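This report concerns only the one structure given below.
Apart from one protein chain that is not included, each protein chain of the complex appears where it belongs.
Letters A and B name the chains as they come in the text, with residue numbers starting at 1 for each one.
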Amino acid sequence: MSETGKKMTLIVFSNDMDRAMAAFILATGAASSGMEVTIFFTFWGISLLRKENHSTPGKKLIERMFGWMLPKGPKGATLSKMNFLGAGTAMMKKVMRDKRMPQLEEYMTMARSLGVKLVACTTSMGIMGIRQEELLDNLEYGGVATYLGEARDSGINLFI
Amino acid sequence: MSETGKKMTLIVFSNDMDRAMAAFILATGAASSGMEVTIFFTFWGISLLRKENHSTPGKKLIERMFGWMLPKGPKGATLSKMNFLGAGTAMMKKVMRDKRMPQLEEYMTMARSLGVKLVACTTSMGIMGIRQEELLDNLEYGGVATYLGEARDSGINLFI
Partner (left out) sequence: MSETGKKMTLIVFSNDMDRAMAAFILATGAASSGMEVTIFFTFWGISLLRKENHSTPGKKLIERMFGWMLPKGPKGATLSKMNFLGAGTAMMKKVMRDKRMPQLEEYMTMARSLGVKLVACTTSMGIMGIRQEELLDNLEYGGVATYLGEARDSGINLFI
């Protein structure tokens, strides 16, 4: 394996449950096999990192609107297709439980314990008015330069 | 050209007709120029590999529901935008026929005859209750480890 074959970066742009699942299945698989994995959460993807219960006082109206409309963490994520007002997502979660597969939030915990680096995009946080205290603890923070620094010597770089 | 410059992998996550077209245009173009190409079909993308007429007895209700709702093969795929209940997709297909471009199902046949490897994601098949006999013949089957093994020494890796 070449040097670059030992690293993978993923940009998670979407907050769809199915796309996030794909990202974390890839990330945990790669980390388990000894690869160094970094996931950058940007735009809608940032909402996957939100704490379930956190309200920040002193926000502007427009920032509060983003807060109301975006899902809070992985449990609020829905399917990109066949959501049917939540029924499709609930069905998918049930099937996964029945087959003893981890749920998205469990994949996220697993990824972190395997050493996958989770980076929140500070530009997106700025746009949506999201503060660090609203996101999971112990994340890393960075912008496009951070991403490029990691991706430049990674063999696998995907935009999800 | 470097060693990794000779290989390409694509993850086809979506079953949208337009995204699948993009994947197969890239795959056939790369294979024609002597590159080694592998396409991994995952989540919704699996439905592109379904046989048109196949029903499997003995499925659970929830598995049959996935069967009914997912398109059967490339002919059932629709545009991700401007579908207009099928009218947009039909219009796009007509334009492509008029310009003597291959249809999606023809691109798939072409890709296979050029040696493009089609791999069905076994994890997704498990979730949706899809069996091997419902999919095209002579596919390969694998999970995230299979993907990483290929992608690690490929110069071009895309998530579509």
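In this text, a residue touches a chain if its C-beta (ideal position, glycine included) is under 8 Å from a C-beta of that chain, and two chains touch if they have at least 3 such contacts.
Predicted model, so just to flag it, every value in this text is computed and none were measured.
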Next on the checklist: Considering the complete complex, identify which of A:T4, A:S32 or A:N83 is in touch with the unshown chain.
Outcome noted: A:T4
Item to check | Residue ranges of subunit B at the interface with the undisplayed chain | outcome: 1-2, 5, 8, 18-19, 21-22, 25-26, 29-30, 33, 35, 81-82, 91-92, 94-96, 99, 101, 155-160
Checklist entry - Please identify, in ascending order, the residues of subunit A that touch the omitted chain? => result 4, 11, 13, 42-44, 62, 65, 69, 123, 126-129, 143-145, 147-148, 151-154, 157-159
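Quick note on the criterion: only the chains that are shown with their structure count from here on.
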Item to check | Centroid distance [mean C-alpha coordinates] between subunit B and subunit A, Å | outcome: 25
